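All protein chains but one are shown at their positions in the complex.
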Amino acid sequence: MIVIMKLGATSEQINQVVKRIEESDLEVQVNTGEEQVVLGIKGDTRNIQDIAFNSYEGVDKAVRITNTYKLSSREFHPDNTVVDVDGLKIGDGSFITMAGPCSIEGLDQIRETARMAKAGGASVLRGGAFKPRTSPYAFQGLEEEGLKYIRQAADEFDMKVITEVMDEAHIDMVAEYSDILQIGARNMQNYKLLSAVGQTGKPIGLKRGIAGTIDEWLNAAEYIAVSGKSDVIFIERGIRTYETATRNTFDLSAIPLIKKLSHFPIIADPSHGTGVWDLVTPMARASVAAGADGMIVEIHPDPANAWSDGQQSLNEKTYLRMMDEVNVLVKAMEEIKSL
Amino acid sequence: MIVIMKLGATSEQINQVVKRIEESDLEVQVNTGEEQVVLGIKGDTRNIQDIAFNSYEGVDKAVRITNTYKLSSREFHPDNTVVDVDGLKIGDGSFITMAGPCSIEGLDQIRETARMAKAGGASVLRGGAFKPRTSPYAFQGLEEEGLKYIRQAADEFDMKVITEVMDEAHIDMVAEYSDILQIGARNMQNYKLLSAVGQTGKPIGLKRGIAGTIDEWLNAAEYIAVSGKSDVIFIERGIRTYETATRNTFDLSAIPLIKKLSHFPIIADPSHGTGVWDLVTPMARASVAAGADGMIVEIHPDPANAWSDGQQSLNEKTYLRMMDEVNVLVKAMEEIKSL
Amino acid sequence: MIVIMKLGATSEQINQVVKRIEESDLEVQVNTGEEQVVLGIKGDTRNIQDIAFNSYEGVDKAVRITNTYKLSSREFHPDNTVVDVDGLKIGDGSFITMAGPCSIEGLDQIRETARMAKAGGASVLRGGAFKPRTSPYAFQGLEEEGLKYIRQAADEFDMKVITEVMDEAHIDMVAEYSDILQIGARNMQNYKLLSAVGQTGKPIGLKRGIAGTIDEWLNAAEYIAVSGKSDVIFIERGIRTYETATRNTFDLSAIPLIKKLSHFPIIADPSHGTGVWDLVTPMARASVAAGADGMIVEIHPDPANAWSDGQQSLNEKTYLRMMDEVNVLVKAMEEIKSL
Partner (left out) sequence: MIVIMKLGATSEQINQVVKRIEESDLEVQVNTGEEQVVLGIKGDTRNIQDIAFNSYEGVDKAVRITNTYKLSSREFHPDNTVVDVDGLKIGDGSFITMAGPCSIEGLDQIRETARMAKAGGASVLRGGAFKPRTSPYAFQGLEEEGLKYIRQAADEFDMKVITEVMDEAHIDMVAEYSDILQIGARNMQNYKLLSAVGQTGKPIGLKRGIAGTIDEWLNAAEYIAVSGKSDVIFIERGIRTYETATRNTFDLSAIPLIKKLSHFPIIADPSHGTGVWDLVTPMARASVAAGADGMIVEIHPDPANAWSDGQQSLNEKTYLRMMDEVNVLVKAMEEIKSL
């Protein structure tokens, strides 16, 4: 961290800032130029991130150089982390697909969707049993009954399960049925929940918050990493902007950016990213090409009659076609790696 | 709700939609014009908000006319709700001030801040004991010890307490010490928490989410309202936009808009709304003039040495001056009411 | 400007950066600490704002300390600039009102609106003769005919005129009829137009761009200031965010912020800021309280039949009531100044 003093800052003003930093057991290097004084702070500045340097008289600006996260950063851990989901590898260079309905609606529906998902090559079955809904009057999920159904359907088709946990009280229950615990966009900064899931040892699918910055997302991953032994799988699902032609603005640049800043894998969610079923396939293709480690998509045997998110769900035919296209691009990406 | 069919939609396509709506026990009025067919749905359409009408062939657009919230809406409850905080009225036409530090740092600090707050005319003491921090390495709050300190300080100066609860597990503890339970911006859509605090009967200070729409905010209030007997106090604290010259973009239009749409009171938070201490006073004045029922501001005996949010905290002198200015405007607003 | 080198940057890398800066006739102060090297650049760094320091190997970060604007900055010109509109002062501590229709629709309409505007105390008549419309099929304005009408109406009621100029080719024509030239939000970064109007000597009403940052806005004013002798009047009219409950998000914090950073006056546009007629009055009040030098509002004798922007226009009754309220607050602000 660098603290830049105003032109004409007095010695007393400078000393006050230096003293404050030294009280936090950090060393200060005072660079006295002809005009400007610049203070360089050495050591782990995570401890002094709360200091309001701007409130000190004589301070012009404080500039953070290092990040506030560490265990999540590639700097700290240069090699890719390959997440092991009970045998299934995520982040090892392959491209994995998670598919399923928005909500688990019943055993027949989730079994039929699992069959479709598997036929297209998906290895993880998604589906919500606890649904965070804007309105309290909307369908809130089948809860434990739904968890049983998705586990049964996944087992039948030899797939893994990813499902959302919204609440500390339900972690044990969800962990009993699910291989990956998903933290939804609305909970990206629910720090108590992050800390708690981080202690389960299960891989955590961490969705980006609706207005989450890249920096906040990496810090959210840090809460998980610091709390236990769980690995993180980032899920880019679009952010909220002024544009309303799509449900969210799908920030695909986040894929290469997160891969640059962190060692954890990242997958894309073109269903929430666009919110419109006929944009899902092109953005699934783009996700492969951007370098994602996989994707998570919403499919349904009968989207028009889905209990939620029908407008962004693919039916069997459109899903299978998408997977054919994705496979062509996965091969092309392998060719690129060997260039 | 209105469903507009495409030009040339077939009878079969129309019937399919009509059938789906009728299955939800709602009546459909089919308006067959020369070109376009428009379906009007009668009854409580909250039940069919999940239907993906856009996925039906032949449907052009579905337009919601009624809201998805009800107990929070002014339509449902035309008179203002006056929230009673153990004798202190919020929403009765007066302007109340909540003031205090970002974090409770110790007994001396909170007592000294309470003295300042009271001297300026504040009736509620704010201060965080559980702090939601972007980084896990930042100061997280004094927890129960902090709650004891703020209660003691408030009692000494005959003030009420507002403090944040971040976690279902802590509701009882926080409710023991605090008169108002605050839901922070990051938790506006933590629906389990909203439902749980709604059962305490304590007034809930509901901050707007960092990217929360007005509609989502009203629906969040609905989760509280539908869950029990707690009243809601909306707190506008700025939203995230592209502008970085201020910490947030303080959406002051939300004050008259929420008062139009809901019967619950709304207060303004110019400290988080701007994030810069010398913008707080003008925006506090603007909050009065916009018609807020009160405000919540950050003050500190020594902002430069505050453990958090020092850059947006007022010291004793600037706070007292602000309160003098606010009082002049409160009187002007009374004059306006009697015009 | 400060350039922070990476830990371990080589002498050669440092020298390359130093050389580049010195080639631009600026002095460099090399602060060599034990770990980090920080380069301080002295002199007018406006000349080197284009250098891509991040592209140099060994550079961690370049931090701008001074602004890229100068003539518009309060630092350069500490006293308020009072804009003289042919005798009418803007920025002298008074609160002035500009009122009128969105579009000039005919002589009768603008005369009737001028009468209303004057009755409420407005001193400047607004109205568009050239309308920037999203669709080419929407009404584009009466052009010169409209300019004649607004001039005639303003003269009849002893008012000044403000109207938009969209095009360099029309500057002379608009300047013939109008006292203030308005640059619309869509043209805030139309630099050729800014330079051209800056040469007229007429005061320029500079609307903030739909997604204009405070910094870009100040730089746009700089284009005007550097081009001639025209003064600038900033007009805050709301910015585009994710929120759709209002037409724009009215960033009222910009009022005190611009007053802090610049010496030019700033007025508020609560009509475009909210886009909803019944939010205009509370936000007009808030504009006074935030410290604006005035406001510009849309009024119409018959909003339902306005050719454009009817939904945000006040009729005579609501406008006169607003002005009564605004006047009470203007007096309160005077009282505050004398505290």
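Note that the chains take the letters A, B and C in the order they are written out, and that residue 1 is the start of every chain.
Convention: a contact is a pair of C-beta atoms (placed from the backbone, for glycine too) under 8 Å apart; a residue touches a chain by one contact, two chains touch by 3 or more.
Please read these numbers as outputs of a predicted model, since none were measured by experiment.
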Displayed partners of the chain not shown (whole complex): A, B, C
Which of C:D25, C:D84 or C:E168 contacts the chain that the document leaves out: C:E168
Touching residues on subunit A - with respect to the absent chain: 211, 213-215, 239, 241-246, 249-253, 255-257, 260, 273-274, 276, 278-279, 282-283, 285-291, 321, 324-325, 328-329, 331-332, 335-336, 339
Touching residues on subunit C - with respect to the absent chain: 20, 46-47, 49-52, 54-57, 68-69, 132-139, 166-169, 186-187, 189-192, 195, 209-211, 215-216, 219, 222-223, 226-227, 240, 277, 303-311, 313
Hidden partner interface residues of subunit B, rising order: 2, 4, 29, 31, 33-36, 38, 40, 42, 60-61, 63, 65, 211, 240-242, 244
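One rule holds for everything that comes next: only the chains that are shown with their structure count from here on.
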Copy pair subunit A, subunit B: interface residue numbering same or different (half cut): same
Length of the line joining the C-alpha centres of subunit A and subunit C, rounded to whole Å: 39
Separation of mean Cα positions, subunit C and subunit B [Å, integer]: 31
CA centroid of subunit A to CA centroid of subunit B, Å: 27
Per-residue multi-chain contacts in subunit B, two or more chains: 211, 215
